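Excluded from the complex is one protein chain; the other protein chains are retained at their positions.
Chain nomenclature is as follows: A and B, assigned in order of appearance, with residue numbering initiated at 1 for each chain independently.
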Amino acid sequence: MKKYLVATAAIFAASLAYAGEDSTLAIEGEVFVTEVDAPEHMENVSTLYSGWTFRADETQALQLDDFDNPAFLFLDQAIDQWDTVEGSEGKSCSTCHEDVADFAGLKSTLPRVEDGELVTMTNLVNECVTDRMGAEPWKYSGAKMSAMTALIAHQSRGMTMNVAIEGDAAPFWERGKELYYTRVGQLDMACSNCHEDNYGNMIRADHLSQGQINGFPLYRLKNAKINTTHGRFKGCMSNIRATPFKEGSEEFKALELYIASRGQGLSVETPAVRN
Amino acid sequence: MTLTRRDVFVLGSAAFAGTALAGMPAFASATDDLIAEFTGGAEAGSGALVLTAPEIAENGNTVPIEVDAPGAVAVAIFADGNPVPAVATFNFGPLNPSRSASTRIRLAKSQNVIAVAKMEDGSFVRADAAVKVTIGGCGG
Partner (left out) sequence: MAEGVKPRVKVPKSASAGEVITIKTLISHKMESGQRKDGDGNPIARSIINRFVADFNGQNVIDVTLEPAISTNPYFQFEATVPESGEFTFTWYDDDGSVYETTKSIEVS
């Protein structure tokens, strides 16, 4: 056990205040909640911080103007896709859904339980693609799906994260919580070791965030494209040298619900910009 | 004389540097050569050219820079630590009032970003900015 503690101490450098503690995220006059009291179900954290607050000034600035934000290139592609007919039924998204803006409020309440199953936005989009359009399902974090889920989630921007965690959702939420605190991989780390115990601290030259997903799908400077929650979970698991679960797996869906619930009260920022 | 490991290393480096300089003189000054090409060999002084770049870049993939060169006809940007030092050349047209521009660039590591402006009178002005590129934890 001692060995692991030493290893952990070597990874996390001394505590430093993160970059934008006092800055305000406002886009076209709309102010976003980036810091708020944690919900009751969070036992070890008192204040929530959006991932935006941990970023350097230059990265933060990219999200302050929708033109400067490169994610909108991909949202533009999704707007074209919205009207593109695909599959055997001769339908596009717009055949049934007149205006994508009608999806305001969806991202802030997903994942949710439908007929006993936990569903993500990707599941809902693919249900349309296969059952109603008669097309092949889109790849879970493929370019088309990432852009489309970002466009749909963007309709909820500024709304408050508010997923259901009780009733039908409770067993999924419990499963997600268990995964969040379970140490895995060669580095033997759980989500909580970085994102609960050490947010705000440095991991090499980088600030660890709380791992909030209120800005997803989002644009990362690292790979210059839209990144999904499940794609990011996979990246984290690879970093701690664990074998990642599959995108769209029951494990990642449950984890997504639990992590979304750890952001209850923060504003939806989609599409956010991160490192 | 007792040689420490450090001495050996220093000697080795010096020998290598000597060889490198003799063997391929252009290597060490690829950026200088490109600047000389842009200026036609003329000396670039300091003057009305402001180069804005972050002191620390969170991600070397996307580093915002800005040049502001009133009275310039063109500004060339170089990054002396990149495998290819040339970054961009802005040529300003008659309808460009401020002779300023912003873009986003890639920096392979911590290094100097250099802007050289060609002024309307044919003279050249230079500005340098050192940018530290951090190695991310999980973000980088």
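Worth a mention:
The rule is short, and it goes like this: a residue touches a chain if its C-beta (ideal position, glycine included) is under 8 Å from a C-beta of that chain, and two chains touch if they have at least 3 such contacts.
Quick caveat: nothing in here was measured; it's all calculated off a predicted structure.
The missing chain, though absent from the display, is touched by one residue of B:30, B:56 or B:88; that residue is B:88. Although one chain is not drawn, its touching partners on chain A can still be listed: residues 67-68, 70, 72-74, 76-77, 143, 224. The missing chain lies against chain B, touching residues 61-63, 79, 82-84, 86-98, 100-107.
One rule holds in what follows: only the chains that are shown with their structure count from here on.
With each centre defined as the average position of its C-alpha atoms, the distance from chain A to chain B rounds to 37 Å.
Touching chain B in their complex are the following residues of chain A: 11, 55-59, 61-62, 194, 202-206, 208, 220-222, 224, 235-236, 239, 274-275.
Against chain A, the residues of chain B that register as touching in their complex are 54, 56-59, 61-64, 134-140.
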